[in-house]
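In what follows, a structure is listed as structure tokens, so that the remarks can point back to it.
Entry: chain A
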Amino acid sequence: QEGKLVLYTSQPNTDAQATADAFMAKYPGIAVEWVRDGTPKIMAKFRAELEAGAPQADVLLIADAVTMEGLKAEGLLLNFPEAKAEGIDPSLIDEDGAYFATKLITTGIVYNSAATAIPAGWADLVKPEYKDQLAMPSPLTSGAALIHAVTLTGNLAEGWDYYSALAANGAQASGGNGDVLTAVSGGEKLYGMIVDYLPIREAAKGAPVKFVFPSEGVSAVTEPVAILASAQNTDNAKLFVDFLLSQEGQQLASDMGYVPARADIALPAGYPARADIKVLGYDAAAALANETANKEQFSEIFGQ
Partner candidate 1 sequence: MTIITLDAVSKQFGSNFAVRDVSVTLPKGSFTALLGPSGCGKTTLLRLIAGFEQPTSGTIQFDTRLMAGPTLSVAPEKRDLGIVFQSYALWPHMDVAANVAYPLRARGIGRAEIEQRVARALDMVSLAGFEQRSVDALSGGQRQRVALARCLVTGTDIILLDEPLANLDVHLRAAMLDIFADIHRRTGATIVFVTHDQSEALALADRIVMLDHGQVQQTGTPQQLYAEPANATVAGFIGRGSILAAQAATDGTLLAGRPINARGTGKGPVQVLVRPEAVRLGDTGIAGQVARCRYTGASYETVLTLASGETLMLDTPNRLDIGAAIHLTINDAWIIPG
Partner candidate 2 sequence: MLPAVLVLFAVGVLAVLPLGRLVTAALVHDGVFDATLLIQRLARGATQRAILNTLDTSFFGALLALAIGAPFAFLIALTDMPWRRMQGFLLLLPLMIAPQVTALAWMHLLGPSSALLGALGMAPPPGTANPLLGRGGIIALFGVQHAPIVFITLRAGLALVPRDYVEAARSAGSGPLAVVWRIILPLLRPYLIAAVALAFVSGVGNFGIPALLGMPQNYLTLATLIYQQLASNGPAVLPQVAVLSLLIGVIALVGVGVQVAALRGGGFAMGRGMPVRFGLGRWRWPLAMGGLAVIGFMLFLPLVALVATSLVPAYGVPLSLSTLTGDNYVEVLVRQASTARAFFNSGYLSLLAAALLAVLAVPMALGLARLRPGLRQVTNGALELPYALPGIVLAIACILLFLRPLPLLGSLYATPWIILVAYLMRFAALALKPVDVALAQIPPNLLEAAAASGAGPLRRLVTIAAPLVAPASAAGALLVFMSAFNELTVSALLWSSRNETLGVILFSLEEAGLSTQAAAIAVVTVGVVVVLLLVLDRLGRRLPAGTLPWR
């Protein structure tokens, strides 16, 4: 229980620091070095290292499972079936133990308090009163947004036609979730598709935004953690994974304002009861297989 651990993560800075701090508090002998960036960029970094033949990271903690699926398919992940993952819905865990969900980040609807129409579900967003007022993250930029698109098109009856209707209604798809929050809280757009924790946290600080869990259900990403096959510090990496999945690690996620993956940990303030959140499912393997097609479909609809 000593040495170091290199963590590549897409968690926001503050959360990354808190996670590392908590782990190091538990294992004082291990020095965590973490690098934080958006999922695509942290992956770009990882891939560049890979290309040059010297990957640095031991553990990846990134937004979505689809990317993990891809890495797994390339054989870049270390299987860790003996991880202590009890209490976590098995559907959230890779069957070979290549990656594990650490929390649930759902995507719903945010609106500016100045908005007159209050959306209740996804279907509302294509109505005329929402014309030109919707901001959404682009799947080309955000991994969560891609899964969201896959989930919605898979679960809503309209499929991709829903997105076409959004586009026809003047929705603006670009950037990441932070951009959507900025646009909506800044009043430039009145509505947005966005991950839950951002608006809930900002609303608590007084930002003029409210978050809605749409009636049709929400998509969710699981912020999976995985050990890389190329890891130098495999033992420490395993300790880290176990820590994240433990009650302690899960409580930490909740304290940071996320929906924890373990059912036995309470949700943070500002969220409805766990039972009231209807998470829509999706097929990660299919999502991976169709990743390019989905992105192209999206690009086509939104003319990008």
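A word on the picks: all candidates are chains of the complex that A comes from, given by their letters.
As a convention for this text, contacts are C-beta pairs under 8 Å (C-beta built on N, C-alpha and C of every residue); 3 or more make two chains touch, one makes a residue touch a chain; residues count from 1.
In this text the structure is predicted, and so the values were computed from the model without any measurement.
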With reference to the defined contact criterion, which of 1 or 2 touches chain A in this complex? 2
In their complex, what parts of chain A are in touch with candidate 2? 6, 12-14, 17, 33-38, 40-41, 43-54, 56, 112, 114-115, 132-133, 135, 138-141, 172-190, 198, 202-203, 205-209, 295, 302-304
